[in-house]
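This report concerns only the one structure given below.
Heads up, one of the protein chains got dropped from this complex, but the rest are sitting where they should.
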Amino acid sequence: MTSVLTPGSSGPSGAPRGSATPASHHRAAAVPTAAPSDLTPSTSGPAHPAPGASAPTTPPANPTSSSPDREVQALHRGRLGARRRRRNVLWALLLAGPNLVLLLVFVYRPLLQSFYLSTLQWNLGSPVARPVGLGNYVEWFTAPTTGRVVTTTLVFTLATVGGAMVLGLGLALLLNRRLRGRGVARTVAFAPYVLSGFAVGILWLFMFDPRYGLVQELLGWVGVASPQWYTQRPWPLVMIVVVYLWKNLGYVALIYLAGLQSVPQDLKDAAALDGASSARTLRSIVLPLLTPTTFFLVVTMLLASLQSFDIIKAMTQGGPLGSTTTLMYSIYEESFVNGRAGYASAVATVLFLVLLAVTAVQMRFIQRKVHYA
Amino acid sequence: MSHRTAPGRPARRRRARAAATALTAATALALTACAGPSVAGADGAGTAGDDAAAEAVDWSAVEPASEITWWSNHPGTSQEIEQELIDRFEEESGITVDLVTAGANYDEVAQRFQAASQTDELPDVVIASDVWWFRYHLNDQIMPLDDVLEFVEADADDFQPALYADYEYDDQHWAVPYARSTPLFYYNKDLWTAAGLPDRGPETWEELEQWDASLKPLVPAGGSTFGLSTGPSWGAWWFENMIWGQGGAYSDGFDLTLDTEEAVAGGQFLHDLFHEKGVATLSADDAMADFSSGLIASTIGSTGSLKGALDAASFEVGTAYLPDGPAGGGTPTGGTGLAIPSSKSPEQQLAAAMFLAFLTNTENTAYFSQNTGYMPVRTSAVESDTMTAVYAATPQFRTAVDQLADKARPQDDARVFIPGADALLNEAIERIVIEGTDPAEAFASIAPRIETAYAENVEPYL
Partner (left out) sequence: MSAVAPARPETAPATPAVLAPRPSGAPRARRRALQPGGYLALVLATVVLGAPLAWMVLASMKTPAELYTVPLQWLPGSVNLDNYAQAADSIPLGRLLLNSVGITVVGAGLKVALGLTCAYALVFLDFPFKKVVFGLVIATLMIPPQITIIPNYTLVASLGWLNTYQGILVPGLASAFGTFLFRQHFLTLPRSILEAAELDGAGHWRKLWRFVVPMSTPTLAAVALVSVVTEWNDYLWPFLVIDRPDKMTLPVGLTLLQNTDGMTNWGVLLAATVVVTLPILVVFLVLQRRLVAGLTAGAVTG
């Protein structure tokens, strides 16, 4: 995918963006970079997808980047062998140990324990629990509300990811043009991304107030009656999607912008020479070159959207009538509102498996892309 | 992940890696062992709980703690009043009380309480609302209060019998009444007068429907004669009046009666009120807010919102009993009581009990009542000079107390005793009100789930 780029191709900061060995791409892009929450046990907001840098990697400066391991090994094996190795291990323990221990205790252990809890019927707050084997899973798959939750999740995810990609690309194309004031626009566009999802939810709840909100006022200008955003289905879901898009648009645009800026200018010039319109250039040259970016964005946005919580909690708390309850929110609701910790763990496991599947698919795709390029 | 495997000795690497992974997994599993519930075996019955009742504490040998924590949601926006009462208590007893806002409403506080139950982060006093106190009891989270209240001479006989009896189970009382209410029919007296209506609430719902014709023209655009809001610990509360008015009920004991003709008639009444007759609209946020701003001419609200309404409204606020239906009527009681967690030390519990007694004594319950609208929880308080003066000046405060005496009816068991039932009932009500769902269908969709909740959470413990 990057073989089209040559070092020194146009781009604001030239060098670091030059070449990337396909190998490191593969590994780098293979990592789905879930929310860069660094595994704070909460969803750190509806969208903190990993910043772009994680996908295609910072390319190694020299083509022998695959050798340091070997060199280091040779070095160690050679002189002062055993003692050096022991010192290495000690240093490794000191440097990587704490992180690893934290991961084991606060990520892996809970993961396994969650599997275990999902086999219990346990009321959060009760000192005892009852083993039910796969009963929770059976219940979830056969529950009448599950269909609604899944549908809501699908709709929300598709709308937010799809919408963010399209609008983000559009905004990026806009920002890519030499229009005055685009620096300001870029700043403003990106600002919502850094804000607290909960705070954003509160703000937009006010904006959507059917009587005193800005939205209903603006709709009035256009002569449209404001729907009952809070209570009348499907508007609460629409409301949530709009807010989510607003918050994350800037991020997508920014990543796309970086991608656009590394599209080699000579390609575009060549196309123009051939008489291609800008639309055609976009479709046939720019977009294909952006495919890796697009893919990266799709995956990170997908993962982040599936973990979205703060906005929903602030605005609708999953209602009305569960119409904004996504899979993630239902996990929270089942465990901390209804107190059904065992059942919620089962649902969380399902979500985990879904994410795993998404990642696996993505890894497969990236491999193909790399080879294709 | 990495494709940069060193050349040579691939097999050894693989074995080493497998061993490492296994080791890690084992470690993790070992770590899994700590923290979590104890699994009591297939029969599921808990073993805890009996221990609590077994030992009777000799309160005379206990020295009360000097500092306790109170989890509240300040019902009726009463944070300042609660703080004032705390200050008074501190002065009298020397015990400091840490007032914690543990949630925005009864449900949030209860959820937090549930989540904290396995820890020592529990408060010493916690609010226990009508649909939550029993769940606390089922989980053995709160202690019976009769003994300790007697020891601190709280004069439990003076509690309003209906209000105190609400917390009785197994011949013990598990909470004391604190901010107790009945729903009231609030009406905009100015609009009523302008419409030429008598200065009282409608006696029956039918009467309100008749009055709608005169009121509708006077209500601002987007408003209505009558408005309601729904939500957990709310919708299924005021709806009791409507379902009772049609001769139905949520349940008879623990047997659900949602499929009876009368219950469905209750749902139909609600449906028609909103959709057929156009008498009522749903408030997006808070019906009391819409009422106080004049958007809706009347509503059902808790008596605990009375003070707030009187302050906020620019018109004269009228209160009345909830209207009757063709089969009579009645009002549920509601609001919240206070409970003491069972896992705290006797010192904490004694201090907490002293605080409870103080909070609910005659003078203080009167003070609380006149500053919020909640009913005084003691008979002596109702008849006290303070309240008599209040009633004389602002008769609206009296409505709930009178309604309690005249028309109070115990809430249906299903709502208060089955965990999660209130939320499910509210869901059905919302479907009827928001979506116009057929009531029989709405009730049918929740009945099995309530029954599951009963079978899982109540039956094994009875």
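To keep things simple, chains are lettered A and B as they appear, and every chain counts its residues starting from 1.
Basically, a residue touches a chain if its C-beta (ideal position, glycine included) is under 8 Å from a C-beta of that chain, and two chains touch if they have at least 3 such contacts.
Nothing here was measured: the structure is a model prediction, and the numbers come from that model.
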Sole touch to the unshown chain from A:165, A:202 or A:238: residue A:202
Those residues of chain B which, in the complete complex, touch the missing chain:
1-2, 5, 13, 16-17, 20-21, 24, 34-36, 71, 73-77, 79, 100-102, 104-105, 112, 115-116, 118-121, 231, 285-286, 288-289, 292-293, 304-305, 308, 312
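We adopt the following convention: only the chains that are shown with their structure count from here on.
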Report, in whole Å, the distance between the mean C-alpha point of chain A and the mean C-alpha point of chain B.
39
Contact set on chain A toward chain B in their complex:
23, 26-27, 30-31, 66, 69-70, 73, 104-105, 108-109, 111-113, 116-117, 120-131, 144, 209-211, 228-233, 319-322, 336-339
For the chain B and chain A complex, residues of the former touching the latter:
1-4, 6, 24, 27-29, 31-32, 35-42, 44, 46-48, 107, 111, 113-118, 139-141, 222, 282, 284-285, 295, 419-420, 423, 427, 430-431, 434-435, 445, 456-457
